[in-house]
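Note that this complex is displayed minus one protein chain, with the remaining chains in position.
As written, the chains take the letters A and B, and residue 1 is the first residue of each chain.
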Amino acid sequence: MSCGKEVLPVYIELDVLVNVTRHAVEGLPNEVIGFLLGNACTWNGTTYVHITASIRGKSVASETSVSFAQDALAEVAESIKRDHPDKEIVGWYHSHPGYGCFLSPTDITSHRLCFTMPYHVALVVDPLRKEAAFFRVVEGMGYEGLKSAIVRRRM
Amino acid sequence: MIITINELTTRRSVKLEVEPGHTVRVVVEEVMKALKIPPTTTYRLVLGGKEIGPELFDKTLGELGISDGAIMDLVPRPVGGAMLPQDKLLKRLEREEQEMRQQGYEFTREEMWRPMSFPMVYSAGLETLDVALRYIVTFQARGFVLTKKGVEEQLTHTASIYVLRHYPYLDPKLGAPMRIFWESNIFHPNICPGPRYGGNGLVCWKMIREWGKTFSLATLVRGLQLLVENPNPDDPLSKIPICMQATAFFKENPHLMGSMQPSAGGRPRVVG
Partner (left out) sequence: MVKVIDVSVPEHVEKPPPDQDPNYEVISCDEEGDGYDISEIVDILGEVESTESSGSPQT
């Protein structure tokens, strides 16, 4: 199957999506958060992201928000240096258990402050409604859904 | 001395010449400026497996043991926030309004969608909260009012429920999903009469902070019925004279603090 000739903004490897979903399911009923790793590449003048790994954040979920626990980011940095030295953080993921895939105002602000490149992506997973979607922020306080593809390396 | 900072969302790397006396703050500011990232506290520096967060930004490099040749990572700290988009919130409230009608509660509804200032329950001053809608609900419960004749029964009550934008999640500032103000008259240790009766309508009610995601407007109104019938004189609104009067009254008349079930009806009578 091909997605047509246009370069999509984001490609995610199947086992990464599985790992992100597993994290979301294990965190129920709370939200979870983590980073998406991979590379920003260019082809025919378009920049896209190829997500090849994810890193769980030790998550702290309150009644209104989910964030990285104390020293969780240090673990993330060490993980990346040790296991993924050739990759960059191309985006983040978090879950919305039962309330659907979208970016809340906090999500939008967070994304805007933390992910400053136009190709950085946000992945939202709802393990109860069983949905997942990619987003990026746009002008003002807006955001839009991103076209994407789930891919797998041939054996 | 020379240190290197790697920015992990782009693999850009900044090399800096610094002194041990420089604070972390000025170093991070220079790095953000060089990378054209707006300065915020949403980043953390990581050195040797330890996080340096904003609470340490005023420490000097020397104090933190950062020396020549140090390589640090700059990592962002995103926060996911729970909040329904407006259309989903309205759909949910539609279902909850249905439930209220089924329970026999009368109400009016007004869309606000703006910040509003409210007096705080536990301290002086006002707090500004993001309000979505305001409901004015009328319900039955066996309560009391103070009249010239004394303490009389009062079976009908009216309260304003300000549903906050974060509903059904807790507003992060308030720790609760809504604010409640009494509109009718009442004689109760934890509830102040409404503005038309010379009070400010404040309600002291711990249950609002034990809010669960499965609660609804109808369960809230039921909770208000139970509060009316089961005053808590051990935790009154101590700065409000009529509430302190009510506290003394109920301590002297414990038999008037009802069972946990709201009653069905009956005529008002003078009790004390």
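Methods note: contacts are C-beta pairs under 8 Å (C-beta built on N, C-alpha and C of every residue); 3 or more make two chains touch, one makes a residue touch a chain.
Since we're looking at a predicted model, the values are computed, not measured.
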{"item": "Residues belonging to subunit A that touch the chain removed from view", "value": "1-4, 7-8, 11, 14, 17-18, 21-22, 25, 28, 39-43, 47-48, 50, 101, 125, 127, 130-134, 144-154"}
{"item": "Where the missing chain touches subunit B, by residue", "value": "2, 10-18, 22, 26-27, 30-31, 34-35"}
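As a convention for this text, only the chains that are shown with their structure count from here on.
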{"item": "Centroid spacing, where centroids are CA-atom means, of subunit A and subunit B in whole angstrom", "value": "30"}
{"item": "Interfacial residue positions of subunit B with respect to subunit A in the complex", "value": "8-11, 36-38, 40, 42-44, 46, 49-51, 73, 75-85, 88, 166, 169-172, 175, 211"}
{"item": "Complex contact set, residues of subunit A against subunit B", "value": "31, 33, 40, 63-68, 70-71, 73-78, 80-81, 88-90, 92, 94-96, 99-100, 102, 104-107, 110-111, 113-117, 120"}
